[in-house]
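A protein chain is absent from this complex, but the other protein chains hold their places.
In order of appearance the chains are A and B, and numbering begins at 1 in each one.
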Amino acid sequence: MRTTSTPPPAAGPGRRAFLAGGLAAAGLGLAGCGASAAGGRTPLRQWNLFTGGDGARMVEMHDAYTREHPGVELRPTTYLWGNPYYTKFAMGAAGGRAFDVATLHASRLRGMGAGTLIDPVPADLLAEYGVTRDDVLPNVWDKCVVDGELYAVPLDTHLVVTYYERGACERAGVLEPDGSLVATSGPEEFLDVLAAVKEATGHFGVVMDTTGAWRQFWSLYRQLGGEMTFDGGLGLDDDLALQALDFLRRVCDDGLAPPASDAPGTPANFQNGIAGLMFAGNWELPTFQTAGMDFGMRPFPGIFGAELGQGDCHVLVLPHRRTRDDRAVRTAVEYAAWMLKNSIVWAGGGHTPAYLPVAESAEYAELRPQAEYRHAAEDVQFDPEAWFSGSAAPLFAEANSVMAGVHNGSATPEEALARFRRAAERLIDTPEPV
Amino acid sequence: MSATAPAVRRTVRRTPRRRRVTPVGAAATVSALVLAVLWLVPLAWAVLTSLKPEAETTAVPVRWLPLEPTFAAYRSILARGDLQQWLVNSVAVSTAVTVLTLVVCVLAAYGFAATAFPGRRALFALFLAGILVPPQVLIVPLFDQMTALGLVDTYWGVALPQVVAPVFVFVLTRFFEGIPRDYQEAARLDGAGHLRVLWSVVLPMSAPILAAVAIFTFVQAWNNFLWPFVATNDPALMTVPVGLGTVQGAYGIQYAQNMAAAVLGALPLIVVFLLFQRQVVRGVTDAGLK
Partner (left out) sequence: MTVPAAAATPPRPRPPAARPARRRASLAGLGFVLPFAVLFAVFLVWPMLAGLWASFTDRSLARPDAAFVGLANWRELAGDAAVWRSLWTTLLFTLISTPPLVAVALAMAVLTQRVAARLGWFLRFSFFAPFLLPVAVVTLIWTWMYQPGFGVVNGALQAVGLPEVAWLTDEDTVLAAIAVTTVWWTAGFNYLLYLAALQGIPGHVYEAAAIDGAGAWQRLTRVTLPLLRRTTALVVLLQLVASLKLFDQAYLMTAGSGGPNYAARPIIGYVFESGFTGLRIGYASAVSYLFFAVVVAVSVLQFRLFSRKEAE
């Protein structure tokens, strides 16, 4: 993290007077301390929700950015992933002077107030810095457009995938000669693979975050061709939803997966060899690389059809500003374009770059195991569209809390579905705040 | 609510008694020391953790003393620079809140205690009722109002709402009313205006209560979390509790660094307390109890 000892000019009138007054009154004689000149550099206050592997990569990119931009004073701030971040985002944007550019999930654009809390990205300015619609996958670009206006610059696509540990899979006899996991089709074939791996590990076949079951559920439900709509009530295919939930119940019931494994526990379980396979977001990759594990990755298995996995995009957005500042917007847009063009570093964390010149580069094609699942990003399954839907949004939280019961056996799929319906109906009845 | 408060006088001191070492006395001493040491365990644990290299912090079983003591965690925290900024902000905000609170509350209390004006009783009753309103009730509408006024993410937005402390108007009014009026009357007869009477008669006689209010307000403002947390989002404007509580390190949780930040964040008031224990204890007790 960089120092924040220089006050942002956008902090409003009276800031310096206040500091000087307060400090003088305190008798510290530090009146000038908070006001050291930025030497004419443009401040760029960036907010993000990345810690761990992603955080380290963002720091690496920011170091490079700073070296190339001596005229910009980049000040990144990290807040805790999920509600703490989104809450600060909404409050900072409502205040209109807290930050200049921020990361966000594409699925949250509508719910976080595109047009009120989030300002549009000037597409012509972005094009000036070399990023246009043609440089990004169409499904991803469309996700950044709300009511015909561009509100976000997509950095990556990330989704739930399959991790496999080669030692256990080798012993289970489920590896191809080239060391990749065998492809399966249909639920029974995949369960056979899990049974074989369970035999090999002595504990479980696969481990997944049972407190974050929405990702698994949405992947399976979409493989079955299920849709979810919220116009005038919850539109959901009960039969398909029950099939998807029953699969989650079955893997745990049959002892193929642990009935309870939380978000930090899941990668730890995989690393400890308790299971040979893991369903998890691609962002866990650096942990196992650092640990020196022999593992591979492939798309989420096609249990009910195509290998579709739930996912989202990290995007960069411009917060609403209280007072217009063209220089700050220009700096922020240039920064966003720079991040896209240098997203090969970001890809090291497992995310698939949204910027096609990077995603299609030879350098990215050589990254292992990223190349094994890169095509899955083209068919990423975004969460259903609603203000209460998306990463860390209320629907996601309700689904996770309800569906954890299917994994641990405290609720049948039918009960879980009924509870999910009630929770979703309540959200639909809640007056829309955006 | 205030009427139930007993007026405990500190002037009556327990006359010292000669103590022999009795079994009861020894037991009391031992219990007191055990409790006091137990109470210091969290602080000791924080300090010891902050002196460990990061790798040692998660060792199992738990080891109290660092094997290789180091100031690395402190160096990392100071190199980030955030904490220094937050300390500066805390000093500025707490000082401003304290000074402004003293000024406006003293003026108002003098107005109520020494002058008469239309609506005096009604206004005093309104302020009294304000004591019942917990600041927590106001966070949502107040934030909404601050966005309208453009005061979110400014120092004024953090400080001004904290200045509204009707309880001190009440405390000071009662105190000023107890000052013998003869002095004030005499000064008035000499032609002194209200401000002059306040400045050269009332205030000099009120030094202890003013100190108590000042100390209490400063400690309260220094440690206030909720309103500054709501009113500031830009880390450059945050106070120590808000910054430490919300801003994350990019590399995830690092316990030695967390504890180093905690120790540095705790230090200012602890040092003040060590230097001025008697005054702080009196200030908190006087403003809190009487």
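Note that a contact is a pair of C-beta atoms (placed from the backbone, for glycine too) under 8 Å apart; a residue touches a chain by one contact, two chains touch by 3 or more.
The model shown is predicted, which means the values in this text are computed figures rather than measured ones.
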item: Chains shown that the absent chain touches, full complex; value: A, B
item: Absent-chain contact - pick from A:44, A:94, A:220 or A:328; value: A:94
item: Footprint left on chain A by the chain that the document does not show; value: 80, 82-84, 86-87, 90-91, 94, 112-113, 116-117, 262, 394, 401, 430-431, 433-434
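By our rule, only the chains that are shown with their structure count from here on.
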item: Chain A-chain B separation of Cα centroids, rounded to whole Å; value: 41
item: Residue numbers on chain B that touch chain A, as the complex places them; value: 80-82, 84-85, 88, 91-93, 95-96, 99, 143, 146-147, 150-156, 159, 230, 233-237, 246-253
item: Contacting residues of chain A [partner chain B, same complex]; value: 1-8, 11-12, 14-15, 18-19, 21-23, 25-26, 28, 30, 33-34, 45, 50-52, 55-56, 58-59, 75-80, 84, 88, 91-92, 94-99, 322
